[in-house]
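Just one protein chain is left out here, and the rest sit where they should.
For chain A:
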Amino acid sequence: METVHSGWDSFVSASLSFCQQEECSRPQEEEDIMDIPLDDPEANRAAAKIQAGFRGHMTRKKMKPEDKAEGEERQEDRGQ
């Protein structure tokens, strides 16, 4: 779990201090999109972990109501 936590710490601090790091002269309360650390590898790695969890959940949820047809059900839904 240590790697995930260090990724999160980075994600958190990058998100919170993004405005100060750049020559952003806007106040912190400005448009939230300015707070998104698009280039921070740690933040991206941490985001990918959350997304992986979300995708896992959605696949499992999709499979619940059906029993036999899962394979076919997902035929049109080819993204990973």
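In the analysis below, contacts are C-beta pairs under 8 Å (C-beta built on N, C-alpha and C of every residue); 3 or more make two chains touch, one makes a residue touch a chain; residues count from 1.
By our rule, contacts and distances are computed from a predicted model.
Novice: Have a look at "Vacuolar protein sorting-associated protein 29", "Myosin light chain 1, skeletal muscle isoform", "Plasma membrane iron permease" or "Regulator of G protein signaling 9 binding protein" and point out the UniProt protein name belonging to the hidden chain.
Specialist: Answer from the record: the omitted chain is "Myosin light chain 1, skeletal muscle isoform".
Novice: Of the residues in chain A, which ones touch the absent chain?
Specialist: Those residues of chain A that touch the unshown chain are 1-5, 8, 11-12, 15-16, 32-33, 36-38, 43-61, 63-64, 68, 70-72, 74-75, 78-80.
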